[in-house]
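The complex is shown incomplete by one protein chain, all other protein chains being positioned as in the whole.
On to chain A.
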């Protein structure tokens, strides 16, 4: 019986060998992958084992960490004015992961980043607990608060940029949520999270409307159409030159489908300045059609359309798509299939205000190591030359007329050049939804513009006639511009 027994012994040896090979495979070859798997709770345990670094606005942290008595996680994230800053910070939750800045700079905030290796090693050698680095933002606390308060209970968003640098000054989205409410792991946190989800709250409080929602821009897009026409120069080459578009305007390639204006009697053969002042659909639809789809796309893309932006949080791509002639004509007045984020429309205003040069938008100025060494410093860069300085200055003068004498009177600020454009965007099937009220504007002092802002209000009023960009959105834009101007001084 010994011969088969020896074979059985060899077989048993092979079984043990197979086990040894398997554990080597799992614990050596696959180890890294398993350790960093997002479903591996140990990733989060390590993340909250030490106080997280902070997100900083004007030298003040808007985040914090508090010690908990939980079994798994030692620290829990806290937020100052959480709902107001939520579109900037995002959340860092023990149960639900991270988002926005908390997500993009997670490794800096936890101290895990390779660039923090040195400070981490020093901490280890000196026996200190690991600390995270901090993220210094470009936001302006006064502007953010002004926007937050001016929005009140309305649904919508505000985005403000410094046109000179591209620095984002304010990002407000309403309704909002408090990221501290679900930062932990308890049942309460779970309930708070569930209550905020789309299926339980149709208002979608967790949607970042300033960066992650696109709206039809409506008449505010006419600034882009005007810039395209002036740059092209073949149809008109001056803001005050008369155009030859009738009122009402017949959409091309349709069976006489007419396009009319909100304010009647001012738009027949109006110049670009007048057309902006009275928001003439007829003129801009005509210009867009005469320029044709290709040129309109080219112009829109110079302002940032058709491209995802990373500021460094991802912002949705705004869209100016390929279209047939009637659709392209409608796109010229910001309807049809044109879609824009509030940030995109703030960039349009900023490009005009900064004499045609559009700066790359950004919201993080510096990443700072725990020992206060600057790990990364943002360098301002040009996004594009959206238009020539001459065109930009001509448009400035026209947009300022809108505020001085046209539909944007509510944004007027004494002693400051303010240019703006209102918009009332139709949406829904057969335009059945209540229109969105838009306003984009900029302020110029001493030949320089410190602020450009875009405001969209989704539910300004239940009555269609009461909704207008000038009435609902312009006062909010004004509040933001004033806040920035005051903090400039």
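The rule is simple: a residue touches a chain if its C-beta (ideal position, glycine included) is under 8 Å from a C-beta of that chain, and two chains touch if they have at least 3 such contacts; residues count from 1.
Just so it is clear, contacts and distances are computed from a predicted model.
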Choices "Cell division protein FtsW, lipid II flippase", "Peptide/nickel transport system permease protein", "NADH-quinone oxidoreductase subunit J" or "FecR family protein" - which one is the UniProt name of the chain not shown: "Cell division protein FtsW, lipid II flippase"
Touching the absent chain when the full complex is considered, from A:30, A:194, A:466 or A:486: A:30
Hidden partner chain, touching residue among A:2, A:432, A:462 or A:489: A:2
Absent chain, residues of chain A that touch it: 1-9, 12-13, 15-16, 18-20, 22-24, 26-28, 30-35, 37, 39-42, 45, 71
